[in-house]
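In this view, the complex is presented without one of its protein chains, the others remaining in place.
For clarity, chains are labelled A, B and C in written order, and residue numbers in each chain start from 1.
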Amino acid sequence: MGVIGYGYWGPNIVRNLQSQENMRVVAVSDKNPNALKRVSKAYPDIRLTQNAREVITATDIDALAIVTPVSTHYDLAREALVGGKHVFVEKPFTASSAQAKDLIDLATQKGLTIMVDHTFLFTGAVRKIKQLIDEKVLGDLYYYDSTRVNLGLFQHDANVIWDLAPHDFSIMDYLLPEKPRAISATGACHLNGHEDIAYITAFFDNNLIAHFNVNWLSPVKVRTTLLGGMHKMVVWNDVEADEKIKVYDKGVEIKSAEGVYQLLVSYRSGDMWAPKVEQTEALSLEAKYFAECVESGKTPFNGGEAGARVVRMLEAANESLKMKGALIYL
Amino acid sequence: MGVIGYGYWGPNIVRNLQSQENMRVVAVSDKNPNALKRVSKAYPDIRLTQNAREVITATDIDALAIVTPVSTHYDLAREALVGGKHVFVEKPFTASSAQAKDLIDLATQKGLTIMVDHTFLFTGAVRKIKQLIDEKVLGDLYYYDSTRVNLGLFQHDANVIWDLAPHDFSIMDYLLPEKPRAISATGACHLNGHEDIAYITAFFDNNLIAHFNVNWLSPVKVRTTLLGGMHKMVVWNDVEADEKIKVYDKGVEIKSAEGVYQLLVSYRSGDMWAPKVEQTEALSLEAKYFAECVESGKTPFNGGEAGARVVRMLEAANESLKMKGALIYL
Amino acid sequence: MGVIGYGYWGPNIVRNLQSQENMRVVAVSDKNPNALKRVSKAYPDIRLTQNAREVITATDIDALAIVTPVSTHYDLAREALVGGKHVFVEKPFTASSAQAKDLIDLATQKGLTIMVDHTFLFTGAVRKIKQLIDEKVLGDLYYYDSTRVNLGLFQHDANVIWDLAPHDFSIMDYLLPEKPRAISATGACHLNGHEDIAYITAFFDNNLIAHFNVNWLSPVKVRTTLLGGMHKMVVWNDVEADEKIKVYDKGVEIKSAEGVYQLLVSYRSGDMWAPKVEQTEALSLEAKYFAECVESGKTPFNGGEAGARVVRMLEAANESLKMKGALIYL
Partner (left out) sequence: MGVIGYGYWGPNIVRNLQSQENMRVVAVSDKNPNALKRVSKAYPDIRLTQNAREVITATDIDALAIVTPVSTHYDLAREALVGGKHVFVEKPFTASSAQAKDLIDLATQKGLTIMVDHTFLFTGAVRKIKQLIDEKVLGDLYYYDSTRVNLGLFQHDANVIWDLAPHDFSIMDYLLPEKPRAISATGACHLNGHEDIAYITAFFDNNLIAHFNVNWLSPVKVRTTLLGGMHKMVVWNDVEADEKIKVYDKGVEIKSAEGVYQLLVSYRSGDMWAPKVEQTEALSLEAKYFAECVESGKTPFNGGEAGARVVRMLEAANESLKMKGALIYL
C-alpha cells in the first residue's frame, strides 16, 4: 500500500496497515518534510516522497490510503482509481455529493474497492449497539440523540459540522436501518468565520428523530449518545473508560387517562446493564476488513455509498445552517 | 392570601407562603375533594372550598396564588385582578401572548402586582450565575446550551415544550441581558399525540445562540446548562448534590494561521472553580419577594412582562415545531 | 406507642410509626420544650411530657421507642421492659455488652420484643445485596470494604466509631453468615478529644476480611461498600441517586505460572449489572416489621442479639483503637 498524508491521523493509519499480516506500506508521501522525517524514524524501510503522484503511480502499490484534507480527496482518489488502485479514504469521503457519485461510479466500472475511514464503526461500543439494534433488544426506535462537544481543534478550512458531524452521521447511518429524509440545522460562528457550534435535526419517515449537538467551544468534553427504544434505551458515554454502554430497562407505556393532570403514560423502570465492550483497536479491525474487501471484491458497508450518504447529510446540514434551520430534503 | 389549586405543586406553594412572617393563607380551593382533605390534615385552620370563585371574591384576601393548569390561568387571574387582588401565577404565565398582554394591562391599570412563579430564578445556582454574568466574569457570551431530559411526566394537555421549556426560557430570560430575535424548533411525538422530544434554537442579534434539549423519553435524568463566554465558561449541573456550578478558566484565542491544518485558534486552559451555592429553598425566597413587591408596589423581575416573554418563546417554538424548524421571529 | 426523645431522628420515628395501620403514637417525651412544641405543631393529638417516666409507665402504651443518646438506652429500656413494654431502641443498642446482655435476658424472661433500629437493613440496597449473597450470586466472599466519610456531625459524647460504625457493623452482621473473630482498629483525634478518624479491620475464621473507614473530617461525602466474591463483586454507592448497586462479573482465576513476572492469576471481565433497587422508605418497613414481631412474638433479625453483636464490635474496636491496632478477640 501507499499512504498519502502523514499529519495528525496518518501515523495511526500507517501503524495499523503495517501491522496487518497481508499488507505492507511501501511508500508514504507528504508535502511537509518534517512529516517524512517522522516516518523515516519510525519505519526506516518505507519509501518517502513529497510528491503524492509518485505514490499514486507506483507500480508496486495495489491500494492507496488518502489521509489528507477533504478538499483534496476527490482528485487524489480519482487519479488512484483511474490508475487501477483500491482506495481507503479519510472521512468525510468527499467535499460534495457529486464528487462522491463520480468516484463510486468509477470504482464500480473498474471493479475497485472504495472504503471510507468511518473508524468508529469498528469500535467495540458501536458494534455492541449495532448488535442490540439488530437483535431487536431496543425495540422500535424513538430517537437518536448525540452530543459531541469539547474545546477546539478549530480548523481554518471547515466548520464544526464538517469536522465533527461525520463521526456521528456515519455511526447513525450504520446503526439505523432507516435513512433520514430531511435535515434542519442551526448554529453560530464566533471566532474565525466558520461555525463553531451547530445543532442538527434529522427527520425520518416514521416518528424517529435524530439530533446532533456539535461544539468546539465547550469547556468540558462530552461524547454521549442516547438511543430511545420502545423496549429499552441506551446511553453510550464514550469518555468513560469502562462501562461505555448502559442499557436501561426503562420505558413508557400508554394507558387510558382520566381527569386533568392524570398521567397518560406510565413509566417502566427496571435494571440497568452495562455489557462488556471489546477493546481491540478499531483502526486495526478496519484495516483488516479493508484487506478482506479488496481480496474478496465484496463491497464494504463503509464503502463509497455510505461515504456519499454522510456527505449528503453534511451538505444538507450546511445548507440548512445558512438558512437558520430551513428544512432541506435529502 | 388565597390559593387556587392543590395538586402536585400546590402544597409547596402553601407551605412557603405560610412560612412567611407577613403572609397568611386563609383559603384554598381545589375541585378535587381529596386535595382538600390533604390541606385540612396539614393546615386545620385554612378555609376550604371546591369553588375557586369563593376564594377569588373573598373579602379577607389580598392576593391569590393560581396553581392550576395553564389553560385556566387567564380566566382566574383576570377575575382576581378585576376584583383588586394581586396574583402569583404558576408558570407558564398564560396559554397565549394575547392573554398575557391583557393581564399585564389590567394589572398596570389597577396598580396590582403580577408575579409569575419562575422558581428557578431564586435558586442559589441561578443567582450565582447571574452574579458571574453581571460582574463580567464570563465576558461576552458565545452560547447558552441547556439539556433537560428524563423519563416522563407525560401530560395529556401539553407537549414537552410547554412542560419543560418554561424553566429554561425563564432562566435564560433572567440571565441574559439580550433578548432572542427568532426561534427554530424541531421535535417528534411517539406516544400520546404530544411532542415528547424537542430541540429549540434561539437566535440573538449578535452571534449569541441558545439551544434547548427537552425530552420526556430519556432513561437518565440530565439537567445541564453550559454557558460559553469569551473569558470563562460555566457548566451548571443541577443533578449534582454539591458543586452544581463549575467555572472554567478555559477559552480560545484567535491567532494568525499558516499552512493547511494549522490551528487558527489557540486554547487557553486554566483552573476550574466551583463557587459555593446558597441552599435556601427557592420558593421561600420567591414568596418573600412577592410580599415585598406587593407591599412596595415595585414591579418584580419575574412579573407579567417576563412571563409574557416566556409565553411568546413557547408560542414561537411550537409554531416552528409544526413547520419542522422554520424560523419564527419574535 | 410512646416515644422518648424527639431530637434529630425522633421526628422520622414518630412519622413512620404513626403511618402504620395498626399503630398509634399516644405520647412523646423530650427534655427540651422546643422539641415538644414541634411535636405539638405536627401532631396536635399526641400527649406530651418532659418526663420520660410518664411515658414509660403510661398504661395505654404497649411499646416504647427510645430515641435518645446511647448513654440513656439501658436505663430507659430496662424500666420499660420491667414495666412489660416492648422496646424499639435507637442504634447503637447499648453503651456496653453487659447492658445488652441484661436487656436481652430481661426481654426473654418477660416474653417481650426488643428491636434495635438498624434502619439500613430495610433499605432496598441492603435487601438486594442480601438477596445476591443468599442466592450465591457472589460466590464465596473474599472481603467487605466500607467507606463512610463526610464533614462532621461531631458529637461531644462519642467518637466517630460509636457514631458511624454502628451502621456498617449492623449491615455486615446482617449480610454475612459468618461472624468476625477479632478486631484491629486505628485512628486519631484532632479537635475535641474524641477520635474523628478511624480504620477498623475485622478478621473472620476463613480468609474473609472486613474493613471500615469512618471519618468526620472528609471534604467529600463517600458512602461506598465493596464486596468481593469468587464469582461476582458488588459496589454499593449509597450517594448515587440511581444505580446504587453495581454487580460486576469480574474476578480472578488461579493459573499455573511460569517465569519471573508471569501472572499467577488471570482476570475475568464481563458485564456489569445494576439491579433495580426498591425505593420504599426503610424506616416505614422497619416500623411495620416491629408491629409484626410484637404481634407474633417472633424474634426480629435486628433484635437484641444483633444489637449486642454490634455493641461488642464497637467495644472491641475502641479497645484496639486505644492500643494502636492491637488485636482484640470477640
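Everything below uses one rule, namely that a contact is a pair of C-beta atoms (placed from the backbone, for glycine too) under 8 Å apart; a residue touches a chain by one contact, two chains touch by 3 or more.
Remember, it's a predicted structure, so these values are computed and weren't measured experimentally.
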Which listed residue, C:82, C:98, C:188 or C:239, touches the chain dropped from view?
-> C:188
Looking at C:157, C:278 or C:292, which residue reaches the missing chain?
-> C:157
The one residue from C:24, C:38 or C:250 touching the chain left out of view is C:250
Touching the hidden chain in the full complex, which residues of chain B are there? Just list them.
-> 242-243, 249, 269-276
Chain A residues touching the omitted chain (full complex) = 44, 220-221, 239, 241-242
For chain C, which residues touch the unseen chain?
-> 7-8, 69, 142-143, 145, 147, 149, 151-157, 182, 184, 186-192, 196-197, 199, 201, 203, 207-209, 211, 213, 215-220, 226, 228, 233-235, 248, 250, 252, 254, 257, 259-265, 267, 269, 320, 323-327
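Note that in this section only the chains that are shown with their structure count from here on.
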What is the distance in Å between the mean C-alpha positions of chain A and chain C?
-> 53
Whole-angstrom distance, CA centroid of chain A to CA centroid of chain B, is 38
Once you find the CA centre of chain B and the CA centre of chain C, what distance in Å lies between them?
-> 42
In chain A, which residues are in touch with two or more of the other chains?
-> 269
